[in-house]
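Missing here is one protein chain; the remaining ones are kept as they sit in the complex.
First chain written, first letter: the chains are A, B, C, D and E, and each begins at residue 1.
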Amino acid sequence: MTATLMWGALTWAQFALAAAACLASWRILRGPRAQDRILGLDTLYVTVMLLFVVTGLRVGTSFFFEAALVIGLLGFVATVALAKFLIRGEVIE
Amino acid sequence: MTRMVPHPLLSLGLLAMWLLLNGPSLGHALLGGAIALVAGWALSALEPERLRLRRPGAMLRLFGIVGLDIIRSNIAVAGLILTRDRKGKRRSGFVKVSLRLRDPAALAVLSIIVTATPGTAWLEYDPETGVLLLHVFDLVSEEDWQHLIRDRYEALLLEVFP
Amino acid sequence: MELVLSMAIGVLAASGIWLLLRPRTFQVIVGLALLSYAVNLFIFSMGRLTVGAPPLMPKGGFVNPTAYADPLPQSLVLTAIVISFATTALFLVVMIASRGVTGTDHVDGKERET
Amino acid sequence: MIWMQNLPLWVALPAALLVVAGSTLTLLGTLGLVTLKSFYDRLHAPTLGTSWGTAAILLASMLVFGWTEGRLVLHELVIGIFVMVTTPVTLMLLGRAALYRDRGEGSAEVPEAPPEPAPAEQP
Amino acid sequence: MIDTGLHLIIAPVLIPFLTGALMLLYDDRQRRAKLAISLGSAAALLVVAIELMVRAKTFAFAGGSDTGYYLLGNWTAPFGIVLVADRLSAMMLVLTALLAIPALIYSAAGWHRQGQHFQSMFQFLLMGLNGAFLTGDLFNLFVFFEVLLAASYGLLLHGSGQLRIRAGLHYIAINLAASLLFLIGVSLIYGVTGTLNMAHLSRMVAGLAESERPLFHAGAVFMGLAFLVKAGIWPLSFWLPTTYMAGAAPVAAMFAIMTKVGIYVILRLTMLLFGPAAGASAGFGSDLLIAAGMATVAFGLLGVLASQGLGRMAAHLVLISSGTLLTVNGLVLAGGGEKLLAGGMFYLVSSVVATSALFLLLEPMSREEGGIAAMLALTADAYGLDDPEDDGAPEVGLAIPGTLTVLGLAFGGCLLALAGLPPLSGFIGKVAILSAALGSANLAPGLVWSLIALLLVAGLATLIGLIRIGIQTFWAAEGTVPKVLAVEIAPVVALLGMIGLMTIEAQDTLRYMESAASALHRPTIYSAGVFEAARSEGILPEPETTE
Partner (left out) sequence: MIDQNLLLVLVLLPFLAAIATATLPVHAHNAAAWVSGLFLAGCLLVLAALHQTVADGGVLVRTIRWVPALRMNLSFRLDGFTWLFVTLVTAIGVLIVIYARYYLSKSDPVPRFYSFLMAFTGAMIGMLLSGNILVQVVFWELTSIISFLLIGYWYQSPAARDGARMALIVTATGGLCLLAAMLLLGQIVGSYDLDRVLASGDIIRAHPLYPVVLGLFLLGAFTKSAQFPFHFWLPGAMAAPTPVSAYLHSATMVKAGVFLLVRYFPALGGTEAWFFAVTGTGMATLIVGATIALFRHDLKGLLAYSTISHLGLITALAGIGSQGAILAAIFHIANHAVFKASLFMAAGIIDHETGTRDMRRLSGLYRFMPLTGTLAIVASAAMAGVPLLNGFLSKEMFFAEAADWHNGTWLDNSLPYLATFASVFAVAYSLRFIMTVFFGPPPEDLPKEPHEPSPWMRRPVELLVMVCLVVGILPGVTLGPALNDAARAVLGADMPYQNIAIWHGFNTPLIMSLVAMALGTALYLGFAGRISTGPEGPPVLHRLRAQRVYEWLLLRLSWSWPRRLHRAFSTDQLQPQLRLLVALTLVLGGAVLWGAMAPSDNPRTNALNPAFALMWLVGAGCAIGAAWQAKYHRFAALISLGGAGVVTCLTFAWFSAPDLAVTQLLVEIVTTALLLLGLRWLPRRREEIAEDKLLPARLRRIRDLVVAGIGGACIAALAYVMMTRPLVPNVGDWFLRNSYYEGGGTNVVNVILVDFRAYDTFGEITVLAIVGLTVFALLRRFRPASESVDQPEQRRAEAQDGLRDYMLVPAVIMRWMFPVMIVLAAYLFVRGHDLPGGGFSAGVTMAIAFLLQYIAANVRWVEARITVLPIRWMGFGLLIAGLTGIGSWLFDYPFLTAHARYVDLPLIGRIPAATAMIFDLGVFALVVGATVLMLIAIAHQSLRSARLREQDAEPEQKEAA
């Protein structure tokens, strides 16, 4: 019973997050402006991170944790660099 | 003491993080302590100024308020997206707020709060004038938002960061 | 899952090959990056696909190897990731330098004459 | 999923709710990302995922793993804090970048840049 | 306490590694010191390599074997990585060290000051080469290939400048693509066989299921293509002339052996995996190697004739040599026999040394047309922003008397050796290959005739091409005699001395190569040795790992 419940919830969650990733990537591809694409990528990062956690739950191990942690702490570095490039035309001045 | 532990709060936080990650044990407490110290030195190389916090009570109150606000805004924004912008009646816009807050760390905390709360976006802060430019998802009244920022968050932050 | 992954490898590889054959250095570098994704996934898939059984062993006790993902392809991919990271960086710098000395970002260091 | 067989309902139910809520919020956020018309509106969308989307899912994870491992599992907290602290950096810079670019193009939508300080004011 | 004999096999990798790493800790401006350290390392390498060669020759490895095994990390095959030092790899090690010393001496004339960390990169190149020669593991081969390639990228770009960067871009792009191919091949082979150990693979080939064999072959083909790119096979070799020409002289001199690493690996792997004992896979790829090899010789000789400058010509000579060796490899795979392979090895050594010498001669010979001055102009874009001591005129040194005579003699020596004209080693190598091919009963006469024709025509083309250059440079050129430093010409003379020595000691050299070829024909002994290599007992108790 609880397993079914959890199965349903997690399956939905995986699907929803994957769908969210699709939508985010639509922004990446569609644009129209560069900032939209960066926003899409940033969202994609977060979505994938959540997908790690959910998949970890589903499989029942915590080994997805490190990957989620790395996205959580370091994922923004890529988008920050991209954003700074937009503003300044270079990443490091 | 300040030379050995330039950022005691931070080091403490990092030790907590270490223990959260690795699980509590004496060995990890020692190792984490050492690493937290080293990390503190690293920060002090970048930023010699120490962070001073006052009134932990105000801090906690802030956390509570923000947590609640975030939940509320989550629901509100989700609803707006679902209802297709209240059938087109939603209006978003820019709001300028004059801040008294000058401490960069306090501003950083404020930025976190504003950003973490769905519906408000931090766009620009002018350190000369102290004017903050926000973008608000559902702009009913500009003044409401200015009050919200000034009274609800800034006041408490001024208490915490002298 | 196997079908999805193999198709994914195919798409990555096709995009990579297409870019690899383009005339601009940036295209080539992106192509190499995509190709290295494809190749890394390919190497990885040589250990076959296993869900939820990373090669993290219990401390002691009997170990049933079939219950875990094959660790060797994983370690090969790790090495390959590092090396392709390094070479991408190198290629990038050569690309920058080439642009600097030749004034163009064409892979041949000069625009094609038509 | 076999490992969840023994999960008591009081753990499973909130966990399931949290997971569904979190993922749905995230999905809604990205839906906004796609449907909203202006960039500044879209800037709000992902915060659904980074705030309660993340929080709910992490809470569920803490709940479930806390029960299965029989102890307080808090390390998801770290992720939560990281996400919360780092997201503003990206969004602030992105918002600033959009503002800057729009101003550069002379867009009427965005407010004027703050006036330049007079040179004399500079130390 | 440390049994140096035991660790001798890893030394050719470790010596340059430690030297290169250590030099990173010193300021790069201490160039003389670095040069001395680098030379010391190369000399030590030579000593070690020769010792390994002697051991291989005199069956002085553990257990009275002619092959030494080294279980890295003390893990037995096929799980750990094993190094194998047999006659062939020892020979390649010696060759590498022998090329390194002259190239380093040459660099003292000023090349090592044309950029940063030349000496470290040079050492890492040696490490990569030696590692590739010693390894007995497919993936480790990839890793060391990458080491040597990375170092070659660095050295090729050493000194910067438009020519180098343009060439470097192509070189890197193509090699990256080839490396990816290599990875696909290796992983495919692992997927089919479940192992990366070459000896293990050699054992398994004959018994592969028929459904798996095509996949295994495909893996081999992908890997083979990657090596063929490196070996400079036509039509995957167009990058090579530009690259070799662009490299600084001492670098180009080392590049002479770079194509041979590809050849070495193909030889090693085909003999292990597709030798006569490989069941249904026996002889796999021999047709391809022969066809590609011959096409490469043909292309190389066209290139030699079509070249206007010595650099381009030298690069095409490299192609001829590669093509010849691949053809020989293919013929050996098709049953050409040990003597043919021995002839090929002799040819390999001779042509590598000669091309290396030629690459070192290139710059002094074209000095009147620019030489170092032109090189400086090439890199003049570095002026103004960097430490001034990085650049500047070539180091003052002892200019040699009778410059043109010495240069001419050296050039003549290279010409003789490369064109395979008597009496130098090139001729002996050619005779060895041709007489063995003629004497082999298993080869189709058509193949043998084509080989003879191709080799003789290639020799002729080399003669015609080099004579043209020689006449232009030494006879037709007017103007002042260039200033050539002793440190520039001494390495060339040393390399030619090696050729001379090889000529005089041809018998012993050839005997050595015959036994090396014979060993390559017996992969079962190789693999048995790898599997029987004993773990070191050590002096520590077994580790306790359980909590």
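Everything that follows uses one rule, which is that a residue touches a chain if its C-beta (ideal position, glycine included) is under 8 Å from a C-beta of that chain, and two chains touch if they have at least 3 such contacts.
This is a predicted model, so every value here is computed, not measured.
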Chains in view that touch the one left out, judged over the entire complex: A, B, C, D, E
Listed residues E:221, E:494 or E:528, member touching the removed chain: E:221
Residue of E:303, E:323 or E:482 touching the missing chain in the full complex: E:303
Absent-chain contact - pick from E:64, E:207 or E:235: E:235
Interface residues of subunit C (partner: the chain not displayed): 1-31, 33-34, 37-38, 40-42, 44-60, 63, 65-66, 68-75, 77-79, 81-83, 85-90, 92-97, 99-101, 103-105, 107-108, 112, 114
Absent chain, residues of subunit A that touch it: 11, 14-15, 17-19, 21-22, 24-26, 28-29, 31, 34, 37-38, 40-41, 44-45, 48, 51-52, 55, 63-64, 66-67, 69-71, 73-75, 77-78, 80-82, 84-93
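Here is the rule we use: only the chains that are shown with their structure count from here on.
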Subunit D and subunit C - chains in contact with each: A
Subunit D omitted: connectivity of the other chains: A, C, E | B
Touch-network distance, subunit B to subunit C, counted in steps: 3
Central subunit by CA centre of mass proxy: C
Chain whose average C-alpha position is farthest from subunit E's own: B
Centroid distance [mean C-alpha coordinates] between subunit D and subunit A, Å: 10
Subunit A and subunit B: spacing of chain centres that average the CA atoms, whole Å: 22
Geometric centre distance via CA averages, subunit E-subunit C, whole Å: 28
Multi-partner residues of subunit A (each touching 2 or more other chains): 60, 69
Residues within subunit D bordering two or more other chains: 29, 31, 43, 45, 50, 75, 78, 87, 91, 96, 98
Residues of subunit A that touch subunit D when the two form their complex: 1-3, 5-10, 12-14, 16-17, 19-21, 23-24, 26-27, 33-36, 38-40, 42-43, 46-47, 49-50, 53-54, 56-58, 60, 62, 65, 68-69, 72-73, 75-76, 79-80, 83-84, 86-87
Subunit C to subunit E touching residues, read off their complex: 20, 25, 28, 32, 35-36, 39, 42-43, 45-47, 59-60, 72-73, 76, 79-80, 83-84, 86-87, 90-91, 94-95, 97-98, 101-102, 107-109
In the complex, subunit D residues that touch subunit A: 1-9, 11-13, 15-17, 19-20, 22-24, 26-27, 29-31, 33-34, 39, 42-43, 45-46, 49-50, 53-54, 57-58, 60-61, 64-65, 68, 75-76, 78-80, 82-83, 86-87, 89-91, 93-94, 96-98, 100-101
